[in-house]
Structure formats: C-alpha cells, structure tokens
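One chain of protein is taken out of this complex; the other chains stay put.
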Amino acid sequence: MHEPTLSNRRALLSRGQLIGLALVLALACALPFVVSNYRVFQFTLALVYAIALLGLNMLTGFNGQISLGHGAFYAIGAYTAAILMDKFGVPYWLTVPVAGAVCLVAGFLFGLPALRLEGVYLALATFALAVAMPQLLKYKGLEAWTGGVQGIVIVKPDAPPWTGLSQDQWLYFVVLGFALALFAVGWNLLRGRVGRAMVAIRDQPIAARAMGVNTAMVKSMTFGVSAMYTGIAGALGAIVIQFVAPDSFTLFLSISLVVGIVIGGLASISGAIYGGIFIQFIPNVADQISKAAPWAIYGIFLIVFMYVMPTGVAGFIRILVGRLRRGRDR
Amino acid sequence: MNVLLHQVLSGLATGGIYASVALALVMIYQATHLVNFAQGELAMFSTYIAWSLMQAGLPYWAAFFITVALAFALGVLIERVIVQPVENAPILAVVIVFIGLLVIFNSLAGWIFSYTIKPFPSPFPTAPLFGNSYVSSHELGSIGITLVVLALIFVFFRFTPLGLAMRAAAQNPVASRLVGIRVGWMLALGWGLAAAIGAVAGIMVAPTVFLEPNMMAGILLYAFAAALLGGIDSPGGAVLGGFIVGVLENVVGAVLGTELKLTVALVLIVGVLVVRPSGLFGKVLVTRV
Partner (left out) sequence: MARLLEVRGLHAQYGSTKVLHGMDFGVEEGGITTILGANGAGKTTTLRAVCGMVKTQGEIVFAGERIDGRATESIVRLGVAHAPDGRGTFVDLSVEENLRLGAYTRRDKAGVAADFERMYGYFPRLKERRLQQAGTLSGGEQQMLAVSRALMLRPRLLLLDEPSFGLAPRIVQELFEIFRAINQRDRVSMLVVEQNAALALQLADQAYLLETGRVVVSGSAETIRGNEAVRRSYLGY
C-alpha cells in the first residue's frame, strides 16, 4: 500500500514524463475555451479539491498521520478569505496567502498535541474536530464575523478587462496558477530530504529517530504545511463558489477528502488530481439518482479500494505503465 | 436547586445512552484495538428498522426485540464479511473501511427512509411518574432499560463460559486458540453484541432527538468522550464515563448554553488523549521503544 520513495534527485524528470506533463498542461490551458462556463466552474473546483487533497495526502499518505478532520482546515481557509473580503475589502488574490498562513499556524498548533496521538487515537481526535466544526461556525458569539447560520456571501471577482475572459475562465486560470505553484513546491518538498524524513517517520518511526530525524518537528511541520495547502484550497473554493456557510463544512467534507486520497492514491502527488476529479464529478452524476447515492458510492468505493486497489488510481496507472514498458522492452 | 436536580436527572438519562454506546465501542476496542467509527450509524440504521417494523403494524416491544436480534445478526455479518479480511491490514486501511461503513449506512438510511425527520414513539407514558417535575417517564424508563442491558452484559461476561471465552479471546488470541476457542467467531459475537447494544441505545434516544439519518453523530462523539474518559479498554469505566459525560453535558449546557456542546466533547476528547490517555480506569499502555 505504500508507494516506493520518490525518485532520486539526479533524474529530475524523464523525457517521456516531461512531454506528458507539457501535454497535460496544454490541455488544461485549452479547456476553458472549449467547454461551457458551468463546466469550467466544475473543473476549477476539481483543481481546488486537488490542492486540498495534496495537503491531506502529505499528512496521511506520506507521513502516516491519519486525519479525518481536514475539512476543518478547509473551512478555516474559506472563512478567512470570506471574512477578509466581506468585512475588510481585501482583494481576493491576497486573501489566499493569508488563509494559507492562518492555516499553517492552526495546523501546526493542532499538530502539537497530535504528536502524542497515534493511529486510531489521532483519527478519533480529528474525527471529533470534524463533527464539532459546523456547530462552532454557527456559534452566536462569533456571529458578527462568521455570519452565523446564514454564512457569508462573496462577490465574484471580475476578470481583468485586458484578458477578455469570462469570470469563470479567469478564476479557472487563477486557481490553475496557484495549483501549479503549490504542486511544484510540494513535489520538490516531497522529493527531498524532508519528504524522505516524512516517509521514514511513517514507516519506521523509531529507526527514523535513531538516525537523527527530529520526528516531533517534522510531524508538526507536516501538519502545518498540510493544513496550509488545504486552507488555501478552502480560500480558493470560497472565492469560486462565492459563499461560505457552516453546513458546507460538515464531517462529510472531511470524509470526501479522505475518499479523494484513497481513490487517487495515498502517498501520490498525481493521485491528488485523480481524487479531485473524482470527488468533484461523482456527486454531480450520482446526485441525479438520489440524494443519498453519492455517499453510498463513496462508501462502497472506500471499502472496495482498500481490498482491491489500495494504491488508488495513481498506483493502478503506475502498474499499467510498468507493464506496458516491460512489454515494449521484450 | 430544582433546576440542578432536573439537569442531573436528565443528564443521567442521556448518560445512559452514552454509556451504552461507549460500552459497545469498548467491547470492540478490547478485542481488536480498533475504534468502530461506524457504531453510531449502525445504531441509527437499526432504529430505522424498528421504525419500519412499527409502521408495518408490529407492537412496540415486538419491534424492539426483533430489531435487537436483527442488529445482532447484522453486527456478526459485518465482522465476518467486511472487517475480518482487513484484520491485519495497516491501521489506515481499517479506519478507512470503518469510515466506508459509516458512510454506507448513513446513505442507505437516507435513501431507503428519506431524510425527513420522523417522530419515534416511546413505550413509556407521557405523564411523569408521580407527577414529579424533575424527570420525564421516558427519561426514567430510558435509564432503567440502559441499566438492565448493562447488567445483562455484565452477568454474561462474568458468569457464563461463552463470556469468559470472549474475554479471553479479546485479551490473548494466541493462548485462546490453544484452549480451543474459535477466536474469529468470538470477535464476530463481540460485534453482534455491540450492534445490539447500539440498537437499544438508538431506540431509546430517538423519541428525544427525532429519527433522522444524522441523529447519532453527536451522540457518537459523546460516547467517544465517555469511553476515553473511563478508559478505552475498561467496560466499567466506559459506563461510568457515559453517565459522567451525560450529566456534565447537561450541567455545562445549562450554564454556558447548548450551542457549543460538540465543541465541549471535542475538548474533552483531545484533553483526555493528551493529558491521560488511559482515562480514569484504563490500563496505562507503555509502548516499548
């Protein structure tokens, strides 16, 4: 179930991989011009989820700390952006890094007591966080800021006139920009010494400590960075949807994120993208069958994937590519 | 003073519910070192089964006992079919399977029975006992039923051969096999009992919180807090923890307002885990480095 550690520093990216990446990038840039505005909106959200999933995957997939409550950080990021825009008139693109910073701190702070919790206990504590979050957001004492049950409505940003893009297209590229930057940073981080330390802590915590890895520091920092990524996603999501309300951030959001990394592939960067697409589009399709159907599908997929495809779609693709390569070399 | 007494008695009634669910959680934890995240949804789903039986015309107590039996069977089935194959998988895989179960039961309930809130009958009279103003008949009856269930479970584990075998299997599966105990089936039985207890808890709490697919989420959280407080591997502790948490919730709620109840549970959970993970009565786990 664990992905092999990432490629060593010298082989940056094979030529095939570079071509593949360029192709995907070209497709991504062409997309908003060939599909409807609504579809663009959906793909933007898929990208937002991909960022959130990369955050969660860092913590749970690479570092082995189970979080059933990452929706809380998504919510904190979303509300930070919304409050800054609504109450303080901060421009939308500035709220994103601020949300990131807030969540970095929040994640690090939550990571500190979490140091003492392993496996199931950490899952339990984060589960509690997820369940308690909506009630906290509705709290009358904070209503002046959070808008209480009603939440906050945000004005959708306009595309700069010189681009000639629609609002949805512009937001798509903004999110795409953030996503590319965040994925690049994340990829670099996970490939390097820090990433190896994270994986070492997940697989052999005692040996890691014996080898001089400051496990406490790495684990807390991972929590912080992971929360930051998910918080940034939350901020972007709030801007795209133009609305934050407590009932958008229930336990089920946290569970969706877990579904995303399981389907996409634990400890996989590309998995975040597959997962994002999955959790954005499956509900849209399944919703037409019944309100309950998306969740039934999530539940069944969670269990089936654990039995049949524990490395997720990313792992499956890797196996396929490996088989194809071997076939070609013969 | 009157208000305090009322809060305490009310708290004992909800505490009984928390104690039952906490006991179910501890039973599974003792045997497997796993926290059953799906416990609440299983209880909720069982309550819907009871509701359906009553809708079909069955009298309350017939529906009650049939539901408990069905819940037992469901628990056994889930353990044998879904949990047993991932028994030795990494903890993340098992947690994910439990979350999957949680989600499946929640959505199944929503799909089959719709999300509209339904009233659920209580078998106890509406008039309070002796006309008292401290505790309703349902609350009193709920406490009574909870205590009966807990007593039955206690007697079962303490004084029957099967109960002894289950305790043995939970503590030391290897040695249990050496005396001929079929450890796998003991686990399944544990799940069955936990599911049955959960069903009773759900049926008792539904008249108060109304029947809807998300009714058990907050209760599950409090049950977690109760189990941790009492000691996640101590059944007696879990029960005591349940009553303490129930009373605490009500008293704190009366003082601070009911809006942050779940946050209180969260603080309790994180607090216990960080300050004293073994709870009041659990064993202090020393991990050998």
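Just so it is clear, A and B label the chains in written order, and each chain counts residues from 1 on its own.
FYI, a contact is a pair of C-beta atoms (placed from the backbone, for glycine too) under 8 Å apart; a residue touches a chain by one contact, two chains touch by 3 or more.
Just so it is clear, the model here is predicted, and its values are computed rather than measured.
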item	value
Visible chains that the absent chain touches, using the contact criterion stated earlier	B
Contact residue for the chain not shown (choose from B:A62, B:L152 or B:A175)	B:A175
Residue touching the undisplayed chain, where the options are B:L140, B:A165 or B:I197	B:A165
Missing-partner contacts on chain B, residue numbers	161, 164-165, 167-168, 171-172, 174-183
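As a convention for this text, only the chains that are shown with their structure count from here on.
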item	value
Of chain B, residues touching chain A in the complex	33-35, 37, 82, 85-86, 89-93, 95-97, 99-111, 115, 217-218, 220-221, 224-225, 228, 259-263, 265-266, 269-270, 273-274, 277, 289
Chain B-facing residues of chain A, complex	1, 60, 64, 66, 68, 113, 116-117, 119-121, 123-125, 127-129, 131-132, 135-136, 138-140, 206, 251-252, 255, 258, 262, 266, 290-296, 298-303, 306-307, 310
